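Note that one protein chain is taken out, while the other chains of the complex remain in position.
Up next is chain A:
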């Protein structure tokens, strides 16, 4: 009985806490990657809509935006010196991890909420779930695990993983914007955006939106043909080689 009452209380508190509503939009829902694409920046706009149940004293909000690119399996390998040369020895497989991951907020994550909530809501690169296969088990490991931190470091170097605690700006107390930088070698697919609103360290509400990245043009045609019609692609490449060689022997014929 007491458990039920507690549950009911939580539910009520929950509905009271959902007094705000988030309205967001991305500047472009379909990004096309052309041959001379060199990266770009999307803009996410949004506002916090209050209603009658919103506590009057609640004025300062915090916002955390998570952008998650298409998921893929990846392998991280570590080199070690063996017999005087550097060889790949140990490796870890990361399962269904985001190929692009960005975490943005208006102030440092630790100032927004408690470590406990940050961990549960996967706020910060250290808290995002990155499932590894460790000798048959599926689990995420401690944030300072060598393979996990190397993985995040390498992805960050390529601009594919990023966290920026000052990327979100509040234009007015309820109107906000943030840029989503996309590097030149951005993975194609569907990107999910999660927007979480915090007030006084507690999660108030959240919403989701998405955009997609598609490659167009000749490059994409070549890449898809190579993957889907390997035989025809191989034949075409071989024919191209013969043509080039034949033409060269005609152009540069000495006799």
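Everything that follows uses one rule, which is that a residue touches a chain if its C-beta (ideal position, glycine included) is under 8 Å from a C-beta of that chain, and two chains touch if they have at least 3 such contacts; residues count from 1.
Definition applied: contacts and distances are computed from a predicted model.
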Name per UniProt, for the chain absent here [options: "Carbon-phosphorus lyase complex subunit PhnI", "Probable membrane transporter protein", "Sarcosine oxidase subunit delta" or "Aspartate carbamoyltransferase"]: "Probable membrane transporter protein"
Selected residue (touches chain absent from view) among A:27, A:126 or A:220: A:220
Candidates A:147, A:176, A:198 or A:211 - the one touching the absent chain: A:147
Touch criterion as defined above, residue of A:66, A:99 or A:178 at the omitted chain: A:99
Which of A:88, A:114, A:166 or A:200 contacts the chain that the document leaves out: A:88
In chain A, positions touching the absent partner: 35-38, 70-81, 84-88, 91, 96, 99, 147, 150-151, 153-155, 184-185, 187-189, 218-220, 222-223, 226-227, 230-231, 233-238, 240-242, 244-246, 248-249, 252-253, 255
